[in-house]
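Worksheet: the structure to be examined is printed underneath.
Left out: one protein chain. Kept in place: all the others.
This part shows chain A:
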Amino acid sequence: MSAHVNAPSRAPQDLSESITGGVGESPSRPDGNLKVRGDYAYSSDLWAEDMLWGATLRSPHPYARIAGIDVGQALAYPGVYAVLTHEDVPGDNRYGLKIVDQPVLAEDVVRFRGEAVALVAADHPETARRAVELIAVDYEVLDPVTDPKRAAHDGTLPKLHPESGRENNLVRYQPVVRGRQDVSADVVVSGTYTLGMQDQAFLGPESGLAIPAEDGGVELYLSTQDLHSDRKQTARALGLPPDKVRLTMSGVGGAFGGREDLSIQAHVCMLAMHTGKPVKMMYDREESFYGHVHRHPAEMYFEHGATREGKLVYLKARMYFDGGAYASKTPVVVGNATTLGTGPYEVPNVDIAGWGVYTNNPPCGAMRGLGAVQPAFAYEAQMDKLASALDMDPVELRQRNAVDQGSVLHTGQKLDYPAPVGELIERARNLPMPPERDPAAEPDIRDLPGGAANTTHGEDVARGVGYAAIIKNVSYAEGADDYSTARVSLQAVGGEAVAMVHTAAAEVGQGLVTVQQQIARTELGVERVNIHPNDTSVGDSGSSSASRQTYITGGAVKTACEAVRETLFERATARLGHAVPDLTIVDGKLVSDSHGVLADVVDILGDEVIECTREYHHRPTYPLDPETGQSELVHVQHAFSVHRAVVDVDTQLGLVKVVALDCVQDVGKSVNPDAIVGQIQGGAVQGMGLAVMEEIQVSDGLIRNPSFTDYLIPTILDTPPMKVDIIERGDPHAPYGVRGVGEPPTISAGPAVLAAIRAATGLDLTHAPAGPEHITGTAH
């Protein structure tokens, strides 16, 4: 256990359960027992003696000037310990992931409905909430900027961030052009596709506990995707050096991108430092919809030209991404969307442009499949449209154009690793189909669209099948120095060699703790591997995002283990008095092919601890040329998946039942096959949700459905059985050959489901999600 003097009760736990299994096996999670017992300490479970509860006052307006804030009544309310505004921000009142443009607490203006304006600490959560209502803010309401296209081009609109120095309300504009721009083609198809705003809808609410420390710093226990990024931004807001802001990960109830930006971090620390007491903050579900960023909605025009034989000739694409009030990950969304906009297809002549903009809509940022989800809906709809214009099998068309190792993408990057897209498509086609519905048999209505609502017994139900193939970049791109740090130690405990792995890499449910143990077991040949809680007392690991942790933090753990092993071998050599070639560790013993068993690891170790800390950096990537979007290596790796969806659609009512959602994916090296299947199935259902039901309804800058009553995510009834076919075509540049896993299935599932609905109905369906109103033609 990390020895914080004033650790909260239910502090983060060491994971020391004894589980076996190395790389390539499927050991169970070391936190599984704690989780099924209800004993796993999530950040919302934290508790400290004498703690206060924090609450946040949020703007009711999407755009308004603040004329004044009166905290008097709130401060006088019994049980209230502090009411803070922007004047109380001790450091710099700005934060942000890529562009530092968001106030910790609003100053003279609020730019979205839900923006944090003031904070309260009180002795009971209800007291804090009531006090929040007593804060009087004098707003002068302004006309919000809500149209992303106008925000990009219309100079007459107010500039929401005049300090940015960029044109209009632009966050980033990026073209990617390659080949000839004056080409024509035998067959041309085009369409405009739109995507609603999706919510990550992680189940564990934003929460954390801050404890003021004696050295004038603060200890923060929280759930996040990136401890060091949080620390940097929080320390800046608090006006403290980073080492005075110490973060420890508590149990995370899912993330999916929604925990990359700050939520409670700076706020709860401010309250704790101001009151001198531990303070806990926890959002409820409605506040969570306002308290984190969402997936960027998009409007995308795509035009493809192809030969009569079905070879792509050109692609022209124009994409607009609504970043909302603050930049968050908008620059990366534009970068990813424009560099991945061709899909996993070779296109010789490309003219793509993407705009990411500021508006007064809710801020958008990271969500699983960042910037790759949106264009996938467009290019895959286009592939089907093109197939139909060519009267060609859509699977065949995709195969004819699929990239492969050696292909040069439109950024100029050559794929110098396997890119088995054709093989994935072929395997997807060959997966067994679910049984046909027997029109003669009495159906189980639970298997039909509408289910137990009993809306059909099979009449007006049409079946459709759809495919989607996608491409995603793995890890950070465009020249970012992407790395992770791991500290690994080895010592003898009770006659057994025990390794400890310590990183700051966030376990958010994906199973990184299991993977870290597997790598240590494989590299060190010992069975017992403990996982130290994630905290900032070890170096940066970057974010649990971009499908990168098994690759990057896995690489760091592997490298640190190798260093530990080397040290152990040196000691063994010294002890034995001679060098032994081909030394390995097997079952806690030093072994060589030539000499057999030489010694027990515990004997070599004696009382000493071998500890090594190492960083792993992936090979360098390079920025995009701002005018042409060319780059010799913009992404360190690409990942690919293919989904095949089968749906039944009640064409009268517009209800959809997804019957099957099967996936084929290249994972490079399957480090933990069972966990990978879990990632693929979970990711696919999020993609399916976006295709058929998930949309944050925003009008006039206001979220109309901030609850699980009105923002629907798939239930077990909405979800079909899902077959998963994993192939391993190792990437020679990556540790063990791994390829990022988490995001691709989220990207391919949605377009496949929409394709299947189009196949069943013959409709165009250019908006995701496609609800009953789109399928029945009653959408306005």
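Here, a residue touches a chain if its C-beta (ideal position, glycine included) is under 8 Å from a C-beta of that chain, and two chains touch if they have at least 3 such contacts; residues count from 1.
Basically, contacts and distances are computed from a predicted model.
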{"item": "Name of the absent chain as recorded in UniProt (options \"Transketolase family protein\", \"Aromatic ring-hydroxylating dioxygenase subunit alpha\", \"Acetolactate synthase small subunit\" or \"(2Fe-2S)-binding protein\")", "value": "\"(2Fe-2S)-binding protein\""}
{"item": "From A:96, A:434 or A:678, residue that would touch the chain that is not displayed", "value": "A:678"}
{"item": "Selected residue (touches chain absent from view) among A:175, A:511 or A:769", "value": "A:511"}
{"item": "Residues of chain A (touch criterion as defined above) contacting the omitted chain", "value": "10, 26, 28-29, 31-33, 35-40, 42, 44-45, 47, 124, 126, 200-205, 251-256, 282, 284-285, 444, 446-447, 452, 508-511, 674-675, 677-678, 681-686, 707-709, 713, 715-717, 719, 721-722"}
